[in-house]
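Quick one: structure below, then a few questions.
With one protein chain withheld, the remaining protein chains of the complex are depicted in position.
The chains carry the letters A, B and C, assigned in the order they are written, with residues numbered from 1 in each.
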Amino acid sequence: MELDDRPLLSGLGFCLRAGDLVQVCGANGSGKTTLMRALAGLVPLADGEVLWRGRRVQRQWSRFRAELLFIGHRLGLKTGLTAEENLRLVAGVKAPVVARDWRQCLLAVGLGAAARMPVWQLSAGQQRRVALAQLAVSPATLWLLDEPFTALDPQAVAWVEAQLQRHLLAGGVAVVTSHQPLSAHLGARQLELNVQDVD
Amino acid sequence: MIASAAVDGFDPWSQNMQFDSFSTWLQMGGHGGYVFAAYGIAFAVLVYQGLAPLRKRRALRRRLMASLEGER
Amino acid sequence: MGLVPLAGLICRREWLLAVRSPAQVLNPLVFFVLVIAMFPLGISPAPEVLARIAGGVIWVAALLAVLLSLESLFREDRDEGVLEQLLVSPHPLPFVVLVKVLVYALLVGGPLVLMSPVLGLMLSLPPATYGTLVAALLLGMPTLFLLGSVGAALTVGLRRGGLLLVLLVLPLYVPVLVFATAAVDAAQLGMPVRGHLALLGALLALMLVVAPVAAAGALRVTSEE
Partner (left out) sequence: MGWLATWYHRWASPPWFYQMSGRWTRGLMGLALPLLCVGTLWGLAFAPADYQQGNSFRIIYIHVPAAMVAQSGYILMASAGLVGLVWRLKVADVVLRNCAPIGAAMTFLALATGSIWGKPTWGAWWVWDARITSMLVLLMLYLGVMGLGSAFRNEQAAGRASAILALVGVVNIPIIKYSVEWWYSLHQPATFRLTEKPAMPVEMWAPLLVMVLGFYAFFGAVLLARSRVDLLDRERRSRWVRSLVAEHAI
């Protein structure tokens, strides 16, 4: 994979079966985020393939994206809207869920009262909780979570790991980038990225 | 249209010179200034564009040689 | 999720945001009125002079107001990551862009169109031409937003993309400006205007197809940075 004519990631390959979880770790600048964006189809690969259910993603964009949930550094929340409106109108594009369920998600993630405040008034941790609340109802099979635990307190981290476990047991797959180790019972495979020697 | 016209006796080499002397050529019936200004600008633009690749190549060669030395 | 509910969702979202922070919608309108007020000051308050240039002045001002508002069409979505979510969603991106641009055109363009007869009055444009003026704006304004959305999509990732956006889009506005101003001038002379409006409609039809596809392609390209 190239970034501005400079090889960033090369000689990388892994396969995910139902219920697999891969944790991508590596120093800053080793290309973790670029890898996640490439898996999500946002960044083109110089060469090499991303296959989904055995077929190239370029052949089945809408089917692949229907089964994909991608949460990057930027949370994908409209700060002018309230938490509940965000889930209903922004995340709701992917998972058409009844409004009542969104409120349940927000309660589950500990944002009862804050649900009606515009997102820009919430703290970074709360905003990330709003973005991650959709994990509870997301129908996606492939979860791509880029540094999901930043700014989260231990209680929220535990909740996210519970959702991850539920997702894996249901046969889903996930790729997570994080510096902090995931708890052992998730059985995450480690994928180490080292910084390319930049000439 | 071009092909047919070319046949009826037009001989490019027998064109006669339009001006009888060098000075009348420069004057061009009062329009010399405009004509030569236009041709001058054209010459400048064409030369500048023509040399651009050479300038870019020289700059690139310096950069590549420098990085080559850097590696050694 | 079907396309119509998706469109409804996007409209609801844009409407809520516009209501919550009306500045984004009203700034272009204030700019529109201000620019037009400059012309009598700059040229002359004499009614016959103003009437002569009114059509062109209103259209140039509307064109600049649209250009001003285009910067924020995708900027906020990109900064908040919502654009990324759109790129990753299974729905056809050109359709999403089309709905978003048309809603934006309605929210920002609508007030401009409603305001134009008043400004026509200020520039002593004969009242008989207001119908044509509004018709030309209704047909031309969406084209300006559609063409502009391509420029906005191309420059959304750039730090100081605003000026570049104007350079990219203004040449593409020439046909709309020419036909629309001609329509208003023809109306002033009492000549038939249906031909001019038909040309504006043709431009709109073309841009309804070309612009969203180009803008969607541009959004995918600029998100690769």
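Here is the rule we go by: contacts are C-beta pairs under 8 Å (C-beta built on N, C-alpha and C of every residue); 3 or more make two chains touch, one makes a residue touch a chain.
Keep in mind it's a predicted model, so treat the numbers as computed, not measured.
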Identified contact with the non-displayed chain, of C:A54, C:V108, C:L137 or C:L154: C:L154
Missing-partner contacts on chain C, residue numbers: 147, 150, 154-155, 157-158, 161, 164, 167-168, 170-172, 174-175, 178-179, 182, 203, 206, 210-211, 214, 217-218, 221-222, 224-225
Positions on chain B contacted by the hidden chain, ascending: 2, 5-6, 10, 12, 15-19, 25, 28-32, 34-35, 37-39, 41-42, 45-46, 48-50, 52-54, 56-57, 60-61, 63-65, 67-68
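Quick note on the criterion: only the chains that are shown with their structure count from here on.
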Centre distance in Å when chain B and chain C are each reduced to the mean of their C-alpha atoms: 44
Chain A-chain C separation of Cα centroids, rounded to whole Å: 36
Chain C residues within the chain A interface of the complex: 1, 5-6, 9, 12-13, 16-17, 20-21, 76-77, 79-82, 84-92, 223-224
List of chain A residues in touch with chain C within their complex: 40-44, 61-63, 65-66, 68, 70, 72-81, 85, 89-94, 96, 118
